[in-house]
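With one protein chain removed, the remaining protein chains of the complex are shown where they sit.
== chain A ==
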Amino acid sequence: EDSVFSGLEDSGSDSEEEEEEEGGGGGGGREEGAGLPVETAGDAFCEVLCAVQDIRNTVGNVPMEWYRDFPHLGYDLDGRKIYKPIRSQDELDHFLDKMENPDYWRTVHDKQTGSDITLSEEQVALVRRLQSGRFGDVDFNEYQPTVEYFSRDVMLHPVTNRPADKRSFIPSLIEKEKVSKLVHAIKMGWIKPRRVEDDSRGRYYDLWASEDSSILARHKMHLPAPKIPLPGHQESYNPPPEFLFNEEERALWEQQDAADRKLPFVPRKFSSLRSVPAFPRFVHERFERCLDLYLCPRQRKMRVNVDPEDLIPKLPKPRDLQPFPTTQSLVYRGHSGLIRSISVSPTGQWLASGSDDGSVRFWEVCSSRCLKTVQVGGAVRRPVCLTHLSAVHQVAWHAKGDYLASVMPDHSSHLQVLIHQVSRRRSQNPFRRNKGLVQRVSFHPLRPYFFVATQRSVRIYNLLKQEMTKKLQANAKWISSMAVHPGGDHVICGSYDCRLSWFDLDLSTKPYRMLRHHKKAVRGVAYHRFYPLFASASDDGSVIVCHGTVYNDLLQNPLIVPVKVLRGHAVSQDLGVLDVTFHPSQPWVFSSGADATIRLYT
């Protein structure tokens, strides 16, 4: 029985012989290790060649992994086993071989025989040619000049020299027969000539021919493409140096998002136009341009050319609306606390003021002299409307002077409003239920109506019928003050959200006009008794006087023109002007403020 290893030894020596042969004496040391005498090398050459020729594996292209567990690799032509060569090389040997063997790079492993083959020069050259996609044959010229056998040039001699047929000279009988058959069929009426299309309203017609031209014009949606801005100095191939980026600018440009960049590219400088490369982002940019055009909104913007001057409402000049108060004339000093409310006597000679210092003072209007001071608690007998914040919040007098209404702000109670009759010393409570926090009450100057301003709305009650006639929605968060026009048909309401609303009772329950001239909460509003004036006081320290003409003609809306902003009060603790009232006969306005002064503007 043959030893497995002996056979292997043989084949190993064979392969080493081959190696030596092709490598040109590269592995001399190994020969000796194989134990063969040098002298026999020449004799063995022919046999080896033959053996090399013979060693041909007959297994075909079965995967060689199948022989992994066997000592042989396959079978030669004679049916004998081809044994695997002895692989004594470990990793270190392999590495040393790699390092030391100059022919290592041309050594390939033949899986069919299990031997290492060192390729010859010609083989290496062949491999290289094949790798570079050339023909394996060195001598083969793939670019040989073509021989044109057929060309466009008319040759002297024909390609074929057959003479022309006879039938090319005489008319065809078959064709004649066919034509005569057709003619006969037409004559007999069997074939009809092609019908001429009646195109008066043919297959294709203008669907929109009868359409109105104006509609068509509207459908014509030609939108000129937005223009590309002209290139600037940055786009130049040789821009001035100030357009080139320095380090910071470049770093910034790179940091920025593409959409945020001021320039979509970095300006570059070239010595000549010849050295400018193709624009690398050309396709990208063209695509973006197309995208822009595609996504551009196809909505035609209808521009109306209106002179902005025409949009301003035609208001009369303030000069034509005189008289109205313009300048501060007198300052009434004496109170030590903020002055909540002021009131002028009907004669216009006296002014009463209620303050947080717990006193009511009476002033002579024309000299700003305080003539009387009453500490709250004492009886005050004056034909004036007094308002002071103690237990009683507000007192409103009827125009005839016999009735007065008082307000006590109390969320829970229905006894917020009381109406007192002075002559009989009787009080009555007009409301059975609580309708919200009552801010202000007022009598109608002429008719038996009673106005109650709650937090969000103004209710108007008919005192004779004892029912609510109207409810005005102020559109404000918190009404602070209310005044009724002396004619009785108009009401103004100031609110803590800086608004002043004018109600026309004949028009609607919504405000006819909202005035937002104040910067801060409106604290007080007042009408003049007969001049067409009203004023509003605000926490921003100003009093705004407006002209408000009310026409007898019901069709004509009231004319409201702000005419003057009166300043003078100092703002303290976020409180500015707290109350405002007009002189009964002159176009003068009094205002009381948180700075403990009353000011008269004339």
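Going forward, a contact is a pair of C-beta atoms (placed from the backbone, for glycine too) under 8 Å apart; a residue touches a chain by one contact, two chains touch by 3 or more; residues count from 1.
The rule is short, and it goes like this: contacts and distances are computed from a predicted model.
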Choices "G-patch domain containing 1", "NADH-ubiquinone oxidoreductase chain 2", "Ribosome biogenesis protein WDR12" or "HXXXD-type acyl-transferase family protein" - which one is the UniProt name of the chain not shown: "Ribosome biogenesis protein WDR12"
Residue touching the undisplayed chain, where the options are A:Q349, A:S508, A:Q556 or A:S572: A:Q349
From A:R56, A:R369 or A:R447, residue that would touch the chain that is not displayed: A:R369
From A:N101, A:Q123 or A:T602, residue that would touch the chain that is not displayed: A:T602
Candidate in contact with the missing chain, chosen from A:T373, A:T549 or A:S585: A:S585
In chain A, positions touching the absent partner: 323, 329-330, 347-349, 364, 366-369, 371, 585-586, 602
